[in-house]
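Before I ask anything, here is the structure I am working with.
For this depiction, one protein chain was excluded, whereas all remaining protein chains were kept in their positions.
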Amino acid sequence: MPVAKVHRISAAAPDDVSGIEAAIASGAIAPAGIRAIFGKTEGNGCVNDFSRGFAVQSLQLLLRRHLDDAAADAVCLVMSGGTEGGMAPHWLVFERAEGPEASAPGAAALAIGSAHTADLPADQLGRMGQVAQVAQAVGRAMADAGITRPEDVHFVQVKCPLLTLPRIAQARAGGAEVATTDTLKSMGLSRGASALGIAVALGEIGMDRITDAAVCADLDLWSGRASCSSGIELVGHEVVVLGMSAAWSGPLAIDHAVMGDAIDVAPVRAALARLGADADTLTTPADTPLVALLAKAEASRSGRIRGHRHTMLDDSDISSTRHARAFVAGALAGLVGRTEIYVSGGAEHQGPDGGGPVALVVRRAEPT
Amino acid sequence: MPVAKVHRISAAAPDDVSGIEAAIASGAIAPAGIRAIFGKTEGNGCVNDFSRGFAVQSLQLLLRRHLDDAAADAVCLVMSGGTEGGMAPHWLVFERAEGPEASAPGAAALAIGSAHTADLPADQLGRMGQVAQVAQAVGRAMADAGITRPEDVHFVQVKCPLLTLPRIAQARAGGAEVATTDTLKSMGLSRGASALGIAVALGEIGMDRITDAAVCADLDLWSGRASCSSGIELVGHEVVVLGMSAAWSGPLAIDHAVMGDAIDVAPVRAALARLGADADTLTTPADTPLVALLAKAEASRSGRIRGHRHTMLDDSDISSTRHARAFVAGALAGLVGRTEIYVSGGAEHQGPDGGGPVALVVRRAEPT
Amino acid sequence: MPVAKVHRISAAAPDDVSGIEAAIASGAIAPAGIRAIFGKTEGNGCVNDFSRGFAVQSLQLLLRRHLDDAAADAVCLVMSGGTEGGMAPHWLVFERAEGPEASAPGAAALAIGSAHTADLPADQLGRMGQVAQVAQAVGRAMADAGITRPEDVHFVQVKCPLLTLPRIAQARAGGAEVATTDTLKSMGLSRGASALGIAVALGEIGMDRITDAAVCADLDLWSGRASCSSGIELVGHEVVVLGMSAAWSGPLAIDHAVMGDAIDVAPVRAALARLGADADTLTTPADTPLVALLAKAEASRSGRIRGHRHTMLDDSDISSTRHARAFVAGALAGLVGRTEIYVSGGAEHQGPDGGGPVALVVRRAEPT
Partner (left out) sequence: MPVAKVHRISAAAPDDVSGIEAAIASGAIAPAGIRAIFGKTEGNGCVNDFSRGFAVQSLQLLLRRHLDDAAADAVCLVMSGGTEGGMAPHWLVFERAEGPEASAPGAAALAIGSAHTADLPADQLGRMGQVAQVAQAVGRAMADAGITRPEDVHFVQVKCPLLTLPRIAQARAGGAEVATTDTLKSMGLSRGASALGIAVALGEIGMDRITDAAVCADLDLWSGRASCSSGIELVGHEVVVLGMSAAWSGPLAIDHAVMGDAIDVAPVRAALARLGADADTLTTPADTPLVALLAKAEASRSGRIRGHRHTMLDDSDISSTRHARAFVAGALAGLVGRTEIYVSGGAEHQGPDGGGPVALVVRRAEPT
């Protein structure tokens, strides 16, 4: 029976894969079982964040030292730039191993699935074409994970492309018109359309409610389980689904919460409690049951948090995505007592305006 | 018997004093009683943060509409730049009013005192001369507040100067040598020396343990109640002391906590409990017992938080003080459910490395 | 006969008006003759640049020390934020004095005129309403300057408003829809529509060629004499026209050039030659015939300069307007040998894409 393993490994730099290499050398990780690697890298998380591409190139070199090209290419590499505030750069290696049957019939455990898409035409970025392409890929990733019910999915990570000036020029040369010529804005549109695709796949929103114009505009449309990062280093999508499945066994479990705004930690506290982990006891780095925390953060477009003004959208020196990551990471790190958490910026259609989904992977004391 | 009032008023811009003006117009604030105004303004909080000077100019114009020049000049104006993350720009107006006797003999309430110093010679900035000057001023401010025991002081705010290139040139022209020619670094030295002065005045550190070389170097020396902000708009110091005194009455009380690192919110939770306020019930903006939260934040020089690396000191695009304010503000706002909090950067000798003091002013249900 | 005077005065900070005060004290400036003050202030030149508002408030206080309220309010105050690279913060005080008749009949000299507009409705910002409002005001300013032929106008400065989140919310509350909800983008739209208004007034473009959709989109539409700065500190427009008029006398003359791209200094060199000033001899700060240089700079949308890629539009850490100001200021300061020049960012419809207008005021050896 498959068992999902999640390895959280510190990174000293975007190209520091030595911790993963050591885990492989020690046998803790079997390279052939690696399904995905998420990286929280220390760039600016915006258009010219080369820490992501540098990390991807370094990971690909690592994988090729242990796998053939086809197997290496099949691993989803999802880099999220930006460790503002006190966040710690780290890798999350998702592995599918083989283990014993579940201890109880029908007991569920963490399950992992993934899928890639074809290249996205530049003129479909931020539009219905992207929504549909992502929705379809989420379905394939669920099937890969052996999850049939949408409610058993607690986290969907999509890595999506962005527009650069050369890509825009190429599209125009071919007679196509892109959704925006602002490269920073294209990152938001791509994340937004991807999140809507996830929401469609999980049954949170009907495809009929979505239009090109709604992308990044109709903030009432959102998924509570979507996490999307855009990066310059790919032109298609990589999709990873995490959920609970009775077809998998092992000690890990996952649940999720939706923060209603940037400081709304109560739902996260409640989700931890559902998983048997008490936030007030998570303060010891070693031996904590909390394996991974993955969250989305963004500045509310209303310009307000619980009635008080914020200045994130008016700051021309620091992107609002950087402000929001630092701030929400503070709120979550203060709750769980650890800074090696994965808070990703740009939460368009990922949770309500100014809030965002949070997924929690814990190690249960009594594996099922 | 004097009664301390603390008015927290939102600001729409650095020069937006309309909320204070309205409070004066309505009679909520009596201009003659204003002892100090703290401002959390929305600049970068570093050398070229003109939001502070703009706010000071605007407040001085406001005060002169209601007070004569001497009375207006006597009000301590302490601006702390930087509302990174979701922090809300706001004013804290500290007023001394007259009220009834305390309900119980010997019962204490919030007390306010203040003092100014002479201009600091540029070559004494960040050195023993500044330490001694501030220590003496804190004593005067305590006397002004009617506080005799150092343990009754819970918060000392010092606004201190910084070095600019013209000031450095002027000092050199006079044959003096300054502690640093790096203007950003001078802000830290000035805050550090001021904090050591507070620690001396409160008996936390003996003056004999402090040397020029220890300023911003010996991180074992710190005050748990100091808050220092440096600004380009003054060349002396303004000192405000907040504490508990039986010579004052009214519903307000103050206590403090010391965060051991950037995510150490447990002591703040405990201090709130001591004041009769439960962090978990502070989520409603209106009618909250929490009147004001004042904290210091900084990036730990160790480069780590609970063993995990942070990147704040390696980021050449965003000052570490901006990162730290955003992150710690997130941790504290997540705890108290409000973003109109006063988190100030640059915590040299203000709490342990990477941590910092937090003062809490609450409105008690049953005034003493 | 009126004589135009232009006083270039260094500023040590956004609120440093001491140089102007000294010039008034010495009699060099007669306060009643001040028609406009331009300021190159040292903020970020973007949305949250409070150096502009701080400068305006400081200048208004200065003017009120010498003029009554109505006269002080009539002075156009145009602050352009951003002294990136080596630019020097400074004021340009434009004064109308009385002088002798021109030395030769029909000889022309520098002439100054100005006009204000009513408040611009937020929903007209970046649209035809703004174009028309500005065009009309330019006509009034020309009349004020005694200039009848558009070809005698060499520089039109318009200070225009921007959208802030509160202004957007207010417009929406009133049922109006704004052109953008991106506050930084609103600055560009406002500058662009204002520049088109100038082009219409100067006969460079027919009003029939302009539509709402063309603003900041159809880059073939531009004025070679427009300079527009947007700022948070006003909600209407201030217009200043500089040109040559036989109705004015004195030693000053003005001409202009249009840079075709960010490094196209040859037309500026040619304009200097037309004015009798040789670029190669302008290297001595004192006694230079060059009184003022006013230019616009921006990153070309093509992403290229003479075929080579630039990275200004892909940099998420520094606004492209800041990059462009620093770079173009370098090109121009290298040409004229001085850093106290006025290079303003955001050149939408102000010169061709990536280039911009440059106005030059020189003191002629032989006044007409």
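When the chains are written out, they are named A, B and C in that same order, and each has its own residue count from 1.
The criterion applied here is as follows: a residue touches a chain if its C-beta (ideal position, glycine included) is under 8 Å from a C-beta of that chain, and two chains touch if they have at least 3 such contacts.
As the structure is a computational prediction, the values presented were derived from the model and not from experiment.
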| item | value |
| --- | --- |
| Omitted-chain contact residue, chosen from C:Leu125, C:Val215, C:Leu275 or C:Met312 | C:Met312 |
| Full-complex contact with the absent chain, from C:Gly33, C:Gly99, C:Pro121 or C:Gly337 | C:Gly337 |
| Interface residues of chain C (partner: the chain not displayed) | 10, 12, 42, 44, 83-90, 262-263, 265-266, 283, 285, 299, 305-312, 314-315, 317-318, 322-324, 326-335, 337-340 |
| Absent-chain interface as seen on chain A, which is shown | 12-15, 42-43, 48, 50-51, 53-54, 57-58, 166, 232, 317 |
| Residues belonging to chain B that touch the chain removed from view | 44, 46-49, 164-166, 169, 181, 183-184, 301, 303, 311, 313-317, 319 |
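The working rule: only the chains that are shown with their structure count from here on.
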| item | value |
| --- | --- |
| Approximate Å spacing (C-alpha centroids) for the pair chain A, chain C | 46 |
| For chain A paired with chain B, centre-to-centre distance based on mean C-alpha positions, whole Å | 38 |
| Of all residues in chain C, the ones touching two or more other chains | 48, 166, 317 |
